[in-house]
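Reading through the structure tokens given below for one structure.
Taken from a larger complex, these chains appear in their original positions, while the remainder are omitted.
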């Protein structure tokens, strides 16, 4: 499977995401934000963590206008798989590909720690290798990870099973403890925790591997269906 | 030349973590009189537009696209000729 | 100020030496340049003779002191570049920006050598934790480090936070950075080859931090609002772009030399680069991209605006290099060329504004050797320890583990990104930080250490002990120590007791590093750390690095299970 990771100015987890998917045996290319087209053969686009445009104004607010984002939107419309991690999640909500908004952590401080999460929905492109309601542990590292959805929207995304992960003890004040969501169609997801940092036991955990494996397994299944 | 002034603030009902943190800090400094803290952002833009209408139009677009996030923020703006 | 030399913090003797060098009186621009370059911060005039004691050579040493950072050979054609630096006075005035720009400065030192920064540490000292001022400083400093380092995406792998009354007026903020470089791609701060072009890259130049180096070389006064330099605001985003662009240019053969702009801005970068190569530079200040209007030559030469680098580039490659920076939306201006004459000449608006021999500015400074006198407090120290009387072990235990110097510092390092880069094997909270080197089995261990009580009570032995403690920290995690960088934080060296302590601490550290075969490949000196009523304890922070061939074998300090035996090893 071919992954593509977009490099925005200020991205700093781009190479980590690349390393993670490559270490799982898949190919990955870095895509420059000023490009207007995605490489022909990519199957999944990752918007990586970091501080695109220094997080100035609001996290993700400026990066969403990068030239490549038009192509990413088109890719998503055509059912391509898009994953936003941390800053990538912020870019996806700013560009309207995912619901909600990300505000400053309730403590107003940056938080870097191992975080326990619950897999709320395991019937998705991104989570099919986990058990329903499984408790997993992934690193978080963010200053603006406080996810906001108004109640009405919450009811809607809950009904649509769009919530993928919730925090076991809400570290940042997120509405309903939400840590990761997908779009209604189910091909775009964003999450604040860093699965790409949890694919190697020597770094403290491997609970992130299944996210990539879920995507890969979904993709392979889709390939078989098609032909 | 036109001077545009934009104010952006959180929508009603959305808790602003920073304003809350400031409120807590003010209290911990002993200022118990303070009942409420809110904050907002102001932007000042100088626009070299052909007309005031044009400046108004451009500024409104800039607010919508960039300066405010409609999911959580409201904005207002004014334009004056320099 | 009665005399011209005093206005820039120099002595009459130093002023006369300048006149000799120039064969005339310096003009205003030149005098100001000498003022910053001959400040302690840039010239080490009190420290040079002492620093000679340090061992600086060894099998692994690729680059010793004198460049932007030291480098050791860690095998597989890889070098480890590392250095520690202080940003004490700026952090006392504006903790957030002071600490943030401190991180920015040390990171630039590393990537200007062609190394990719992979880890940072910070060593912090504050006064009484209960005082509101300490809380204000602490909060600002930690947020500033977090803001800058996190944005750059460099993992924090360790550090220290220590509280003592003596730092009440003068907190210490030392930051260390480590980077990896291919040994055949190391960049140096040289300006070889007359007619090569001098290029200023990165942020525009404003009136920030003018005379910052002199400010760092004087005691902190109670209210120095007017004499304080304009605070420098850091832009970590700009630095990240600069970092990526510089590393993308690593294979470009048209690049002759690279230097970051730190204290004394263009002044020291131009002089140091030229001095290292025995050349000069003709600088046209009209070409410097400015942030503010109407800046004069002195302001441009002395500005300490952050996130700037100086490149020396072959003329035929200049366009290509410029384009590489433009890819990252960075400005790059050609501001001059290298000359044979060994002189820095500065032109502004068509006029020659000043001419200074590059050598005199870095080498010409008269060394100061203050009187050294054994401090009274040491003379008067009782020879036998005071009796502790009846001990209540329970309360002693509780008191110790709840002391702010012993208690967990998680509330600090939780604000730093410790895992970005996916290399951190041992993160803060352990005896030392350890990160792996991808594609090998190797790991690098690093620690910063200084318990200032020891050098205070017994300078020579205490100096040794600081090195030994760092050494123990590394070995305890399974790392073989290899080399040292140090940050010598001391009070005013012109006081003879202070100077005695300073010199003995350094001699003790030198002895220990010699015996342990951990050469000192770089460091930083920060003197004049005192306020109106408090002076700091001698605080020679040691940053020690080491290597393991098998990173899987590093160990954490936690007890691993029931019934395991506990041993106490040593005397």
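When the chains are written out, they are named A, B and C in that same order, and each has its own residue count from 1.
Just so it is clear, a residue touches a chain if its C-beta (ideal position, glycine included) is under 8 Å from a C-beta of that chain, and two chains touch if they have at least 3 such contacts.
Worth saying up front: this structure is predicted, and the values here are computed from it rather than measured.
Formula of protein chain copies in the complete complex, based on this structure file: A x1, B x2, C x1.
Just so it is clear, only the chains that are shown with their structure count from here on.
Centre-to-centre separation between chain B and chain C, using Cα means, comes to 40 Å. Chain A and chain C have CA centres that are 37 Å apart.
Per-chain Cα centroids separate chain A from chain B by 29 Å.
In chain B, no position touches at least two other chains.
Touching chain C in their complex are the following residues of chain A: 9-10, 12-13, 15-16, 19-20, 49-51, 53-56, 109-113, 139, 141, 143, 194, 196-197, 200, 202-203. Residues of chain B that touch chain A in their complex: 13-14, 16-18, 20-21, 65-67, 69, 71-72. The part of chain A that touches chain B in the complex is made up of residues 57-58, 61-62, 65, 93-94, 100-101, 103-108, 146, 148, 150, 173.
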